[in-house]
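Note that one protein chain of the assembly has been removed; the remaining protein chains are unaltered in position.
Up next is subunit A:
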Amino acid sequence: MTKIHLTVDGGAVSEDVEPRMLLVQFLREKLGKTGTLIGCDTSNCGACTVHLDGRAVKSCNVLAVQADGGEVTTIEGLAATYDGGELHPVQAAFHECHALQCGFCTPGMIMRSVDLLNENPDPTEDEIREGLEGNLCRCTGYHNIVRAVQTAAAAGKGEEQ
């Protein structure tokens, strides 16, 4: 067991973990952060995407011990949404554009989209599609996910949606 200290969704966390424990297992099993989901075992699907020190990572591909001292943001900490609080603009755009159906890829897709827009606030459709290549969705055909990222990008520029 190894003791790790990190910040998760704004709160300080300290736990003993097995060295082999994945960050996603740590989030789900130790912290009950079940908003972050596991869709595969080959790091292809991206359902488990969270932010580590401000960048999107697939949390199935990071050991919990590697997050020691870091700052993790999950879908649950992206915006103060408890008690009906305001959504993050990307969450709002996913809702507005019907960019989710079963919702299983959605937390990862949103976290990746936030990172994509941080890197490139004004992406072309091709850049969005390439940027989301590591996150699989089986329901939407991506059409409305692309629209949602475009909508969030436009909102970020203060344009009409």
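Here is the rule we go by: contacts are C-beta pairs under 8 Å (C-beta built on N, C-alpha and C of every residue); 3 or more make two chains touch, one makes a residue touch a chain; residues count from 1.
As a convention for this text, contacts and distances are computed from a predicted model.
Asks: One chain of this complex is missing from the view, so tell me which of "YncE family protein", "Oxidoreductase", "D-methionine transport system permease protein" or "Xanthine dehydrogenase family protein molybdopterin-binding subunit" is its UniProt name.
Replies: "Xanthine dehydrogenase family protein molybdopterin-binding subunit"
Asks: One chain is left out of this view; which of A:L100, A:L117 or A:A153 touches it in the full complex?
Replies: Checking the options A:L100, A:L117 or A:A153, the one contacting the hidden chain is A:L100.
Asks: Of A:L6, A:L23, A:L52 or A:I75, which sits in contact with the chain we cannot see?
Replies: That would be A:I75, which touches the missing chain.
Asks: Just the residue numbers, please: which parts of subunit A touch the chain that's not shown?
Replies: Per the touch rule, subunit A residues meeting the hidden chain are 18, 25, 28, 32-42, 44-45, 47, 74-76, 78-79, 81, 87, 91, 94-96, 98, 100-107, 110, 125, 128-130, 132-146.
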